[in-house]
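First the structure, then my questions, so here it is.
Here the complex is missing a single protein chain, while all its other protein chains stay put.
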Amino acid sequence: MKREDTIRVLITGGTIDKEYNPVTGELTFTKSHLTNMLNRVRCRAKVVLEEIMLKDSLQMRSEDREEILKKCIDCPEDKIIVTHGTDTMVETAQILGKDLKGKTVVLVGALIPYAFGASDALFNLGCAFSAVQTLQEGVYITMNGKIFSWDRVRKNRESGEFEEI
Amino acid sequence: MKREDTIRVLITGGTIDKEYNPVTGELTFTKSHLTNMLNRVRCRAKVVLEEIMLKDSLQMRSEDREEILKKCIDCPEDKIIVTHGTDTMVETAQILGKDLKGKTVVLVGALIPYAFGASDALFNLGCAFSAVQTLQEGVYITMNGKIFSWDRVRKNRESGEFEEI
Amino acid sequence: MKREDTIRVLITGGTIDKEYNPVTGELTFTKSHLTNMLNRVRCRAKVVLEEIMLKDSLQMRSEDREEILKKCIDCPEDKIIVTHGTDTMVETAQILGKDLKGKTVVLVGALIPYAFGASDALFNLGCAFSAVQTLQEGVYITMNGKIFSWDRVRKNRESGEFEEI
Partner (left out) sequence: MKREDTIRVLITGGTIDKEYNPVTGELTFTKSHLTNMLNRVRCRAKVVLEEIMLKDSLQMRSEDREEILKKCIDCPEDKIIVTHGTDTMVETAQILGKDLKGKTVVLVGALIPYAFGASDALFNLGCAFSAVQTLQEGVYITMNGKIFSWDRVRKNRESGEFEEI
């Protein structure tokens, strides 16, 4: 393909990393599952994982999005995957899309936690891995088997799915 | 991105679609899981599924590979994913790579059946979905989180993993 | 063992049957998984399934418990499994234990929904199946691999586990 670049995976939380707490009956974060996921699928792409935060994206404030932007700018890699909650993924993509130049960033998450049966997490992550390795510089979202540019996508609140605008 | 093309998924079998037969204790095919997989992950890319055969790729003969090539040539779509056993995936990729022009074909499979715990199937399929939507014409393999050109890849028999040559 | 009696499974809801709603991010009921569970494990005991309600047991009122009691009394079977949320399982067991005579009733649930990874549902259900077939008349709870009499058990709110008192 091309020479093999290292991919930085910035972990910010979201449904993909949520777990069920059997004592409280609530969905919570304990730790990211990204390492387990990549080991399970025998991923051999060069990857650096960095956990920035573990947040429901409805809880993210503008400082959080600024921090994600700063991490994207400051890291040495040009290919970046950002795991992110789906509720405000588009909002973060817009911040990154407006201010980030010269890098390929793919935001990805899941509608169902990786830890639950019938999760879409591994499929979506696979979509992000190929997208980040093939797309020109820019900011993208890979959800529902599709690739969206940051400025032409929204989450449909009724269906939970991402669609072009 | 681009205008949305329909993706044809040609199913040929392989470990990705194998099941455990609890009576015989053997791995067998009963039906493809691709429809279930795409429903589960709420894939909204335009997809046409076509089951050509359900074979262990060690059982494939040159007629089988010719049939796959013919299906790739004859179908109206320019973006094609071929699910395939990993043991002779490279061999089929070479047949396609030499004779197919003007289309993007991505071969993909799994080291562990979709129906088993800890399968890599969904991740690999996600990789194939983004790859087929972004890559220029040519024949590729997406395994182990990487994208390989048909003429620069082999399966390592010791590790089971795909690597560049 | 003995002649084979039919087992009535009364479904009342609880964590065992909860699902994750990917649009709202909440845990909800859509339908019971008991039929799927028993098919999956190739259960060949004679079983009649009856769905009375699908409720979080924190939402159950005394009318609900009276209805469960009435169903236990009125059904023709002497061996009854009641699937139930764990939060008030002991309370329902006490109602049944005080008023029901001549039948073996086993209450069972799960700390993690059947539909999620790492669920305890199938194990607990297996415990209930053997318990209902072997125990003398009375009302019991099978959780955490143990069998509790209705009048000597509590749920530990800290750990989520059932323990003898």
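As written, the chains take the letters A, B and C, and residue 1 is the first residue of each chain.
The definition used in the following text is that contacts are C-beta pairs under 8 Å (C-beta built on N, C-alpha and C of every residue); 3 or more make two chains touch, one makes a residue touch a chain.
This structure is a prediction, so every number in the text was calculated from the model and none was measured.
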item	value
Which displayed chains the unshown chain touches	B, C
Listed residues C:6, C:59 or C:134, member touching the removed chain	C:134
Positions on chain C contacted by the hidden chain, ascending	1, 4, 37-38, 40-45, 47, 111, 118, 120, 122-131, 133-135, 142, 144-149, 160-163
Contact set of chain B toward the excluded chain (per top definition)	15, 20, 22-23, 25, 27, 111-113, 115-118, 157-160
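Simple rule for what comes next: only the chains that are shown with their structure count from here on.
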item	value
Count of contact steps on the shortest path from chain B to chain C	2
Chain centre separation (chain B, chain C; CA means) in Å	44
Whole-Å separation of chain centres (CA-atom averages), chain A against chain B	25
Residue numbers of chain A (touch at least two other chains)	111, 118, 160
